[in-house]
Structure formats: structure tokens, C-alpha cells
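A protein chain is absent from this complex, but the other protein chains hold their places.
Presenting chain A:
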Amino acid sequence: MTDIIRRDPRAEWIARNRLHPLHAVMQAAHTVKEARWMGPNGVIRKSPHAALGFIGPNGIRRIDRSGAQQGGTTRRLGQSQETQLPLHRVDEPAFIIAVVPDMVGGRLSSHDRDLLGLAHHLAGQEGAVLAVVFGEHKETGFDTAGVDRLLQLSGHEYDGYSPEQRVLALRAVESQFLPRHWLLPDSRTGGGELGRRLAAALHERPATRVWQVKDGVCIGRAGSGSEDLTRAVPRLILASAECAEPVSETRHDAIEVMLGEGNTLRSLPRLEDLGPVAVDPALIPMAEAEFILSGGNGVQDWDLFHRAAQTLGATEGASRVAVDDGHMPRHRQVGATGTWVTARVYLAIGISGAVQHLQGIGACDKVIAVNLNAGCDMIKRADLSVIADSSAVLEALIRLVEGYRAGDWKDVA
């Protein structure tokens, strides 16, 4: 079947004129295959008389107008394209906009996506957006996030905290690609520091805490945030979250590119990373904690819960019911009337997921639920749910982690 719409004005006229001698014949022929057609203005028309819909359970004809169900007679024009976003290709980029995303936890954060959106705004049709990623990543959506070129720099010299080595690599990127702009997230999770180090190394004066870029002018916060600094867009931009809308309407190539050989020098590190230090999770403010183990009305054994939190190295949280019942202190309450948490991983034990509670975990990335009731709202929010008794799961989890710490965990993954 071709995509060209062929119209038969005479047939349409007969279809509209119910007194026409041929009407009944033509309609009968049409209803089979023409329950919807393209009107003269390009609008899809549906015939309510045609045999569309289906016979409902009590024998009444039901018509679903959402377009989801159209019997077997519909011409599925362009259906397959709808799910795939249009591809934006830049084969011969006139210039490069380089973005160095934070990749917290190996994935693009929402801040990174905003930044890629800003990069596309700056790249327009001719430029290409180059994302520079250090180390291994778990991201699969570079194409829909707006990455035209992807440069992955892996190697153990970039492991851990290695800002000086990374700046060296970015200087190599600078000399190879000569990006028109450098964009980094002005975040505490790495971008703010790396961007400033890069600025000092390239002798560029960056615009910092930028929240708007428009018509060659950028606005960023200054001082302690009570003033705005407006200036012409510099080469290096450190942008805040929500500086632009993320890319959502196009798909991109995300072609892998390489750094030329011999470009990456090794430096003798003046800063040596001796690894993370164990911090008592109970002392971390809950709003900031990265990993929260939260208990609700479904926790039977609170001693076990505390032991689990200690073994996992998680900060403790609680639902309001657990707090009201006196199992947890008030400052541990998560939710609308408690603390709004930002944990990357939120492990909810026996919490039903009332709206007031779900509001408080809106910013959490990965939610894991343990609950007996598979129909509760927390399960709908969770990325992983285990339908089992809380005490049994906590005990098994403690055993696993202790075994892992003792070194006999075999990597089954």
C-alpha cells in the first residue's frame, strides 16, 4: 500500500448523500475497509455508522475513540514512526559544543540532561554536541538525551578521584576538537570542580551558576545568590540545574569518537585518592543521605531493623505511623510533614506508600519496596519490589551483606 492519499470525490459525495441510489452499495463496500479516512483538510474522519468498535460484554456496541483499538479495518498509516523520534543528524559538524556530564552513579542525571538541552540550543542545526564521559557508564539513552558524538575515556587513570588527570584529558579534547563552547554542570557532584579546574587550565573566564542563556547573553547568580550577573556568553559555561529544557523531541546518533593517540599524557599525581572514609550514617542529615532504609507499619522487629541499617550502612528513615507509634524519633519521618529526602537509593520496608509519604521521596532515584501487599502504591512507585515478610527479608539481607563483607560472596551476576 502506498502512502499517497488517493481521493475519490464522487465516492465521497455518494457517501455523504444518503438518498443516492448507489449509497447503500458503496457504503457496504466501504464500511469494511474505510471506517476512517482522511478528510479534505487532512483531518482523520471516522464514520460512526461504520462497523467500528466491538461488542461489549453485555451485547452493546462500544466504540473506543482513543485510537487504541480500531478493529481490523484501520489503515495503520505512520504508526511505526510514532514511537520513534525523528533522527537529528549532523554528518559534518561546523563546530562542536562539548559537554562533560556528571554521570552520578553512571547515568545521566536530570542536571546533565538539562545541560545537553542547553548544548543543543547553542549548537543549532550545524553544530554537534560532544559528550565526554569518564570511566564506565550504565547509560543507554545517550541518543534521546541529545548526544551527537560520544567520547568515552576509560582507563584506570580516571578511576576514583582524579581531577588533574581528567583536566589533562579535557585539554587534549580541547586541542583535538576545538569546541566552540564547553558546558559543565555547576554541581557539587564533580562538575563544579572539574569545570573550574578546566577554566583555570585553559585560561578561560567561565560564567558560573548560569540559569539562562538567550540571544548571546547569559545570566548567572553572583555572590551569595542575591545578585544576578549578566554578560556575553563566554566559551566555558558552568550551568545550574534547569538551565534549559532537556532534549525530548529528537533522537541523535551518539557516534563514538576517539581521542588521538599520544594526546593523553599521564601526569604524576600531586593528589592521591586514598579512598572513601566510613562515615557514621546516623550522623548524616537525612535530607542529604544517599542511601536510606525506611521502616513503616509493616516492620515487626525494630531491633532487627536497626541492625539491618547498621549492617547496610544506611541512614534510617520512617513513615509517620512508625514515628507516631514511638518506634522512631520524629526527625526521622519521611514525607510531606517530615523530611523531603533526596536519596539515590530508598529501601522501604513495610510502607504502604500514602501520598504524603510518596511526596517526600519524589526526588529519589531508585526505590525498592518490601511489602506483603502487592497492590499497594509503594509497589507502583518502586523499581524493585519484593512481596515477602519484612523480618525474613531483613534477616536474609543482613546475612548476605555480612557474608559479602567476610569475602565469600561469589559474583553470580
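In the analysis below, a contact is a pair of C-beta atoms (placed from the backbone, for glycine too) under 8 Å apart; a residue touches a chain by one contact, two chains touch by 3 or more; residues count from 1.
As a working rule, contacts and distances are computed from a predicted model.
A.B. asks: Any idea which of "Hydroxymethylglutaryl-CoA synthase", "Electron transfer flavoprotein beta subunit", "Urea ABC transporter ATP-binding protein" or "Branched-chain amino acid transport system permease protein" UniProt assigns to the chain that's been left out?
C.D. replies: In UniProt, the chain excluded from the picture bears the name "Electron transfer flavoprotein beta subunit".
A.B. asks: So which of A:4, A:43, A:60 or A:232 would be touching the chain we can't see?
C.D. replies: A:232
A.B. asks: Looking beyond the chains shown, say which of A:129, A:321 or A:393 touches the absent one.
C.D. replies: A:393
A.B. asks: In the full complex, which of A:87, A:222, A:258 or A:363 touches the chain missing from this view?
C.D. replies: Looking across A:87, A:222, A:258 or A:363, the contact with the absent chain belongs to A:222.
A.B. asks: Touching the hidden chain in the full complex, which residues of chain A are there? Just list them.
C.D. replies: So the residues of chain A touching the unseen chain are 65-67, 82, 105, 138, 161, 163-164, 188-189, 192-193, 196-197, 199-201, 205-206, 208-209, 211-212, 219, 221-232, 242, 245, 248-249, 270-279, 283-285, 288-291, 312-314, 344-345, 347, 358, 366-368, 370, 374, 379-389, 392-393, 395-397, 399-401, 404, 413.
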